[in-house]
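Structure first, then comments.
Moving on, here comes chain A:
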Amino acid sequence: MIALLLRDLKLAFRAGGGFGLGLAFFLIVTVLVPFSVGPQSSLLSTIAPGILWLGALLACLLSLDRLLALDWEDGSLDLLATAPLPLESVVTIKALAHWLTTGLPLVLAAPFLGVLLNLPVPGYFWLVISLLIGTPAMSVIGTFGAALTVGLKRGGLLLSLLVLPLYVPTLIFGAEVARLGATGMETQTPLLMLAGITAATIALLPFASAAVLRINLR
Partner candidate 1 sequence: MSIAAKANALWEYANPRKFLATSERVMPFFWITSIACIVIGLVWGFFFTPDDYKQGSTVKIIYLHVPAALMAINCWLMMLATSLVWLVRRHHVSALAARAAAPVGIVMTLIALATGAIWGQPMWGTWWAWDPRLTSFLILFLFYLGYVALWEAIEDPDTAADLTSVLCLVGSVFAILSRYAVNFWNQGLHQGASVMRAAAITGTDTEEKVSNIYFYPLLLCIIGFVLLFIALVLYRTGTEIRARRIKALLARERVNG
Partner candidate 2 sequence: MIPDLGKYADTVMWSYIVSIGLLVVLVAFSVMRGRKVRAELEKVEDRMTRHG
């Protein structure tokens, strides 16, 4: 299991593009926002938590089609399916590798991009916390979407259409935590809901992803 994780991480770094691309996308989205809504810092600081959450979510989405596609093309997915390791764990490892290479960098980059959008000071802590709790759910849900569309030649756009509605609860609660935190209000309820969704998706969704992958590998 650890060997598989290390292999995935190594591949992600070696491929070069996959690792930095999400971060670069996040940066560009954040830079473009003031151009589109105007440079007033009061406006920017109001929308900053939401924009940063949306940017992280889109950057995450962008990297999903590479999650399983490479392994599918070179046939290593078939190999993994026949390996003694249950497919559920394979899927979980894949999601973990995706989170480590995409989600975690986004979380670490978010505060620096927050400066660009004039995020209020108390917001930084809550932004990082909410992203830290929310991004694993995005990786796990994304793995499910990637497993659904893995056999399709042009799955990228379909993948977005399938995954985005599934991101709605995570986005709502995550952005709510960041927004409430930035205005100095109580964040406990949405934070607990966000954590609950993340825990539930990590616990349950890999079974669905593995089932879907088995169907696709048939």
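Everything below uses one rule, namely that contacts are C-beta pairs under 8 Å (C-beta built on N, C-alpha and C of every residue); 3 or more make two chains touch, one makes a residue touch a chain; residues count from 1.
These made the cut because all candidates are chains of the complex that A comes from, given by their letters.
These figures come from a predicted structure and were not determined experimentally.
Only one of 1 or 2 makes contact with chain A in this complex, and that is candidate 1.
Those residues of chain A that touch candidate 1 in the shared complex are 144, 148-149, 151-152, 155, 158, 161-162, 164-166, 168-169, 172-173, 176, 180, 189-190, 193, 197, 205, 208, 211-212, 215-216, 218.
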